[in-house]
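Everything below concerns the one structure shown next.
Missing here: one protein chain of the complex. Every other protein chain is in place.
Up next is subunit A:
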Amino acid sequence: MQLTVEFGGGLELLCSSVKIHNVNVELPKGVEKLTMKDLLAWICTNLIKERPEMFMKGDSVRPGVLALVNDCDWELTGQLDTTLEEKDVVVFISTLHGG
């Protein structure tokens, strides 16, 4: 499945400072629909190069990270159970505090 995964607000530092990743995620065997839960696991294995604890906590993103599916907060789409479709854009943003 072709997806665009983007990192911002400093999270890109965990993936060799690359913000936009055009990726091809293979569906796990016997699985028909890819969920955000599957994608998070895939990202941890394939994209996160350092300090995974700055991205994940438990089986979700850590506090202070917003996950957006097609420019919409994943709280509105079903969080970990959100199902993804071909060419979806998934963005992870760390909230900023500076000024």
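Throughout what follows, contacts are C-beta pairs under 8 Å (C-beta built on N, C-alpha and C of every residue); 3 or more make two chains touch, one makes a residue touch a chain; residues count from 1.
Just so it is clear, contacts and distances are computed from a predicted model.
Chemist: Pick, from "Protein DPCD", "Os03g0102333 protein", "NADH-ubiquinone oxidoreductase chain 6" or "Adenylyltransferase and sulfurtransferase MOCS3", the protein name that UniProt gives for the chain of this complex that is not shown.
Modeler: "Adenylyltransferase and sulfurtransferase MOCS3"
Chemist: With respect to the chain omitted from the figure, which of A:V18, A:V31 or A:L96 is a touching residue?
Modeler: Of the candidates A:V18, A:V31 or A:L96, A:L96 is in touch with the missing chain.
Chemist: With the full complex in mind, choose from A:M1, A:A41 or A:M54 the residue touching the hidden chain.
Modeler: The one listed residue touching the chain not shown is A:M54.
Chemist: Go through subunit A and note every residue touching the omitted chain.
Modeler: 8-10, 19, 53-54, 62-66, 68, 71-73, 75-76, 91, 93-99
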